[in-house]
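What you see is part of a larger complex, with each chain still in position.
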Amino acid sequence: MSSLVTKVRLKQIEQLIENGKRLDDRGLLDTREIKIEQGIIEKAEGSARVLLGKTEVLVGVKVETGEPFPDTPDDGVMTVNAELVPLASPNFEPGPPDENSIELARVVDRGIRESHAVDTEKLCIESGKKVFVVFVDVYVLNHDGNLIDASAIAAMAALMNTKMPNYEIKDGDLKIKQGYTPLPMKSHPITVTIGKINNHLIVDPWLEEEAVMDSRITFASNEAGNICAIQKGGNSYFTPQQILEASKIALDKAVELRKKLNW
Amino acid sequence: MNEKSEKLIDKKGIRGDGRKADELRPLKLQVGVLSNADGSAYIEHGKNKILAAAFGPREMHPKHLAQPDRMVLRCRYHMAPFSVQERKSPAPSRREVELSKVIKEALEPALFLELYPRTGVDVFVEVLQADGGTRCAAITAAALAIADAGVPMRDLVVACAAGKVDDTVVLDLYDAEDKLGLADVPVAYMPSLNAVTLLQMDGILKPNEFEKALNMAMEGCKKIYEIQKEALKTKYMVVKEVDE
């Protein structure tokens, strides 16, 4: 990463942060502006585009039928995939998912799964045989930092936008009926990532900050203010105190965002 | 294509989506939509929604692919899993590999490859929603992305299909016509050079029908060409205003 931002730039960022400022004029604990547009992919059962500053993520949701996992015969299946498509960054290359896109997909998945956001029990068609499978495809279109938060918010917005066909079971067969129902949901987790630069914590790091930051830590939290997923990343560490501080900041930010988004 | 098509055009010559035989679908073009790419464009052509980005001319990676006497153009045409009715695996299909190749060969004639030896230009196309004619819309957007990257071009490349539905040669097939029609003829064209850079055909056409379809597709291309130039101008006019 050192080739992305010169050491001069690093010093500049550090000095700003020590004075409580950031390169893009935000305060240390400010998130960038978030814009959410839902339903823009008409052919998908659900979709949402999120702009977090210049970071742009499109999520499409497809609902199909398939088999449940053997150990949860009465639950529908939810699966998250992330593609870092090469038009999003000069550093992304075409090819099968690498460790970065796999980690991204799994962190987004964990926030949704562990908070039981999708009510998978209501997605069972026939126990052990046929359930709805919800494919959440995260498509990163422009990488300007903090892909985790942008993707997690876009994934939730797309799921909240998802419509499923009405259906009934007749003689064991699935019959599609008129009209649509929203995807059944039980919770609306919000994901907030904190970066650490020189022992300072910053919210929602963008690309230039990511290039110089030590580590990041992500917290997903639900309506009750409980934590439902954590992921530390980056090749440095946090002190226990920094982790507790970061968790408080992330939970506060989630409350703030929840109000703003009306989730 | 089908052997026999259901009636897709009514007695008045109006198609399923309300168009006349030689009418284009609504079309929207935007240039410079992605901040990380050297050039980019977004197209809505009917319900097709497609992003294209160009990177370069830049050092080739891996290096051994660089050519001592010319620039290398690489293209990837890729469909988002949610862009079609049934979820598509993100791994490239054989269709996507072929389309990546013909799109590259449709764009290459517009470039002065010999001007930038040892470098490469990468064009990435992402189909976010597909509605028939994605390869044509992809070329139209990709040419804009290359132009937006500042790569010198002989002309813009613009693409549009014609085809045969019922007994009629029609312009710019949409999804249902693509599936139930009798023939599809995608064409890429450089209008000011009168040069066809992509031509494919599926289905069955009499020679005179083929000639009619080819001409109709080129007429369609010329109309889109005007929108393409406008989109490019709009972006750079805005830039100019900002500069002043």
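Order of writing sets the chain letters: A and B. Residues in each chain are counted from 1.
The definition used in the following text is that a residue touches a chain if its C-beta (ideal position, glycine included) is under 8 Å from a C-beta of that chain, and two chains touch if they have at least 3 such contacts.
Not measured: the values here are computed from a predicted model.
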Chain-type multiplicities in the full complex (formula in displayed labels): A x3, B x3
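Everything that follows uses one rule, which is that only the chains that are shown with their structure count from here on.
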Approximate Å spacing (C-alpha centroids) for the pair chain A, chain B: 32
Chain A partner contacts - residues on chain B that touch it in the complex: 34-37, 40, 47, 49, 51-53, 55, 58, 76, 78, 80-87, 90-91, 122, 124, 126, 128-131
In the complex with chain B, residue positions of chain A that touch it: 40-44, 47, 54, 56, 58, 60-62, 64, 81, 83, 85-90, 94, 96-97, 135, 137, 139, 141-144
